[in-house]
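For reference, the structure I am asking about is given below.
Missing here: one protein chain of the complex. Every other protein chain is in place.
Up next is chain A:
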């Protein structure tokens, strides 16, 4: 027989240690323990069985792993903390004795600790460090906006925070890692892809922060200490992996100039990357560019491994990329004659090098603003927009009043878009060659992965909703805008690129046309393009998709599913009565079978045991709650659209009553512009019929559904009924 086990001498009882015991064991104060825990990343654990750990009591108590605490015992920082403590006592004594010189001397000799080893220990690999970047970046971004001389945080720390965040953003910018942007009421969220994992951080809006009283800045400062180190090392790694010098140099030491203030330097020499950038855009004839390309070739070998991933993942997109680029850029670049069969066989050619400069951007979408030149007017968030536009390959300028380093001046004729957030001042000149859009357009373009139409984004227009690229809420409700854009995305890449072209055409056309006709022209161009699409478009799109689209359209129009079904049935009835009776019978049959199945399910629930029944109940409860939430949202949307339609109708009637003499006045009110379109488009009424109609006709309807979200949004059951009557 083995030794009799005593209670509380092994197992859970000895694996855990309470906080007070831990403090006693380490012989430090609670504040120091807290500091140590934050730095070392040690956190309390919830024992699986609290009674076993807490001597039979279930009172709330924090427990740590005993091994974690033992791990702290050997921490060099712990010793340093003790040193600091005794040193502080010396300083206090000197101050008490009014020996200012001694105090000053001691102050300058205060022991310091470094956190390198802790970073290495907590994040044994770089990927693990990237995992924790979310909080770190958000924290640094917050502290970068805190007032410099509030006395809460040292000005040097604030400067360092600002610098680290800007450095990181600069990396994201030049590496083209940015994925998504979201302007929320809390701040601006950015999501970048760093080494295959997403890093999301939030930058507060550039206003002074309200610092609540109950916030303990000592805790925040400890975290900040760790995060500064973490982000610093991460930045170093990221920069050096790109063969860049870290820390990047600034043109002037103040961070006011933002991202534009950085001078990019590679290990090989200064201005190297600028060469690459030029080679992307301009002809590769000049000698320095050639030299640069050679260097690129050299670098390919170093970067080949990292690029492998991206090139596999984005093979298709890159191909397209090449196709697009080949014509204008790569004519003189020698390429491998035989297609490489294996990735290892790949001979790094100049073509590849050019590719690299784009694969640094990870995907096609990072050339989104390649052909655009932006100018930021006053009162737009310059730092954010600069970061975002440059990340996606755009050129951007701003007035001198908002900082140095602008790439283009306001008067530059190449500017295609001017970002404005306020109607023009009386003195300002309006350039005909530009599109004046609100900042949201940029963010929406990025999230959509294409240049969306500028209609609706012009100054004075009601902006379309800015949706979260991170998805909807828990309730599973999808707003109609998101649903329509999802369809557009699923339609395929070719159409998307076509549409982009169309967009470009539209912009170019706009350059030629006069102001007043701008919008109409755009529409026309798009319509033409759509027609072309219809002719070219794939004819094999099946009915299901059409039905799905029709449903979505109906949802956008504010019909619930049952309403839609009823409507659909009614439509079918109208088409052929015989058929409709058949379907009605079928429906009844289906419902009977369904009722039967439901009853059987209900009866089967009787046999569930207590545990299962409870679990089932919980799941069902959650599901129902979500459904209710979603329904509430849908209902509210429907109600809103009804009132909107009513308003539109009224205004239309008013117009009819008093014939509008000035077309310009009509053009100004967007509702008035929309309403005839809404009345015209019989999208909802048509679609069920379309589902049955020959395949050749279907793409047209589908296209109309997709391309006119704003129109269909205005369609209400009332108006559609009217249309049907007509």
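Everything below uses one rule, namely that a residue touches a chain if its C-beta (ideal position, glycine included) is under 8 Å from a C-beta of that chain, and two chains touch if they have at least 3 such contacts; residues count from 1.
Keep this in mind: contacts and distances are computed from a predicted model.
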{"item": "\"Ribosome biogenesis protein ERB1\", \"Sterol regulatory element-binding protein cleavage-activating protein\", \"Gamma-secretase subunit APH-1\" or \"AP complex subunit beta\" - which is the UniProt name of the missing chain", "value": "\"Ribosome biogenesis protein ERB1\""}
{"item": "Candidates A:186, A:249 or A:647 - the one touching the absent chain", "value": "A:186"}
{"item": "From A:148, A:608 or A:654, residue that would touch the chain that is not displayed", "value": "A:608"}
{"item": "Sites on chain A contacted by the missing partner chain, in the whole complex", "value": "34, 37-38, 43-46, 48, 62-63, 65, 67, 105, 108-109, 114, 116, 119-121, 123-129, 131-132, 134-135, 138-139, 142, 182-187, 189, 200, 204-205, 207-212, 215-216, 219-220, 223, 232-233, 235-237, 240, 246-247, 379-381, 421-422, 438-440, 462-463, 465-468, 470-474, 479-482, 600-608, 610, 612, 615-616, 619-620, 623, 633-634, 636-637, 640"}
